[in-house]
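Encoded as structure tokens, the structure appears first; notes follow it.
Note that one protein chain of the assembly has been removed; the remaining protein chains are unaltered in position.
Here is chain A:
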Amino acid sequence: MSAAVPPRVDPGRGLSLRVTSKTPAADGVVALTLTDPTGARLPDWTPGSHIDLILPSGESRQYSLCGDRWDAHTYRVGVLREPGGRGGSAWIHDELAVGDLVGIGGPRNRFGLVPSSRYLFVAGGIGITPLLPMIAAADRLGTDWRLVYGGRTRGSMAFIDELAGHRDRVSVLPQDEHGLLPLADLLAEVDADTRVYCCGPAPLLDAVDDACAHLPSQALRTERFAAREQGAPVRDTPFTVALGRTGTEVEVTPDITVLEAVRSAGVEVLSSCREGTCGTCETTVLAGDLDHRDSILDEDGRAAGDCMFVCVSRSRGDRLVLDL
């Protein structure tokens, strides 16, 4: 990849929030609370939403909101130190301090809670975070729910204490005590009216996906923090992107993204994760045959062919027309 262009933080939407607490939540996990330095309300959000935390490099990382939405003045996120990561979580753990201001994008929700008469929540490690507000919502609605929460060791699993009031609904199953989560058994019992929400590392998601094969496709909702594996682009030759509003055309060679090409033509598109997971760079497509390479759209969304995430997705054909 060519040198990264720093993301543009939209001044109209970007927020700068103050870190008001930073407390250990488990081995390798810190919980941050963030508030507006002027005391203003924070933007509304729904369970499953995430925010972007903007790093000093200008890159961003996505973290699920895991606080209480009835408190309009505080966001809470849980951050796992990722030893093999790109440095974002290490900076949050080692550098970011109480009192600092940090840039925020979002909130956005790609993992919304749909109405149901029963929920099965499956969390792996830090994947518990988006599920906490969902549990609060299910509880408030009086919906039947159950949580199965796995992790390496009990000490590595954050927020267990907050689930203490729901002992009869929650199974905490650290791997060193119980082995891998008994997914096949759990999911075999699930009926078609239950919605399964799963968040955690990719192997867990894949295993849950397999174990849900007998259920209708809408039964399972997952969120991936990391990008889905994508094969090679369909096309290894350049293609043209035409910008419908300005009439400009740019060439996209195999070594650059559509986002980079569009920017080089002087058109700003807001971006954040640059790996097709956050949804910030969504762009309307007016014409063309798309090579979707994001981890966001489902089959229907891909088939519709009317939008793309220009940070990763490309063209199958010679030409795309974008509404830019």
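Observations on the model:
Here, a residue touches a chain if its C-beta (ideal position, glycine included) is under 8 Å from a C-beta of that chain, and two chains touch if they have at least 3 such contacts; residues count from 1.
As a working rule, contacts and distances are computed from a predicted model.
Between the listed names "Probable septum site-determining protein MinC", "Cytochrome P450", "Helix-turn-helix transcriptional regulator" or "Xanthine dehydrogenase family protein subunit M", the UniProt record for the complex's undisplayed chain reads "Cytochrome P450". Considering A:24, A:37, A:87 or A:112, the position touching the chain not shown turns out to be A:112 (whole complex). When the full complex is taken into account, the listed residue touching the unshown chain is A:44, out of A:44, A:236 or A:255.
Of the listed positions A:19, A:102 or A:141, the one in contact with the omitted chain in the full complex is A:141. Listed for chain A, the residues touching the missing chain in the whole complex are 41, 44, 46-47, 69-72, 109, 112-116, 137, 140-141, 195, 216, 218-219, 284, 300, 306-307, 323.
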